[in-house]
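Pasting in a structure now, in structure tokens, and then I'll have a few things to ask.
For this view, one protein chain was removed and the others were kept in their places.
Up next is chain A:
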Amino acid sequence: MAKYLLLKHYRGAPASVNDVPMDQWSPEEISAHVQYMNDFAARLEKTGEFVGGQALAAEGAWVRYDGAGRPPVTDGPFAETKDLIAGWMIIDVDSYERAVELAGELSAAPGAGGKPIHEWLEVRPFLAAPPTITE
């Protein structure tokens, strides 16, 4: 088993195929979307492949050390153009193929018109500690 991070972006990723802002969906479509995500996580819990997941707020800032005795630099409270992460899910699966399969499934969450969003998700393997025994 290896852990993978499925990363959902607000911005920075290529546009979804069904690219309609959420506030333009119908309330039922939003409910269906949320339900799909919850069901997905619940199903992975049952298969023992779910590790964790969390949604993130839309606002973030870049912060940098600016020298001794000086306050850190930020680019302001509002991030307008850069990549923003909307949320993540960590899965623990047998193979890279399985990770890709699950990401594909998550990308098919229903959106406007009840049709899949086809959004791009980022799949990143976790680096683990080296094994105790190497042959």
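We take it that a residue touches a chain if its C-beta (ideal position, glycine included) is under 8 Å from a C-beta of that chain, and two chains touch if they have at least 3 such contacts; residues count from 1.
What we mean here is this: contacts and distances are computed from a predicted model.
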UniProt names the one chain left off this complex as which of "RNA polymerase subunit sigma-24", "Putative hydrogenase nickel incorporation protein HypB", "Iron ABC transporter" or "Multiple sugar transport system permease protein"?
"RNA polymerase subunit sigma-24"
Determine which one of A:Ala13, A:Ile30, A:Val51 or A:Val123 touches the chain that has been left out.
A:Ile30
For chain A, residues touching the missing partner are 21-27, 29-31, 34-35, 38, 55, 57-59
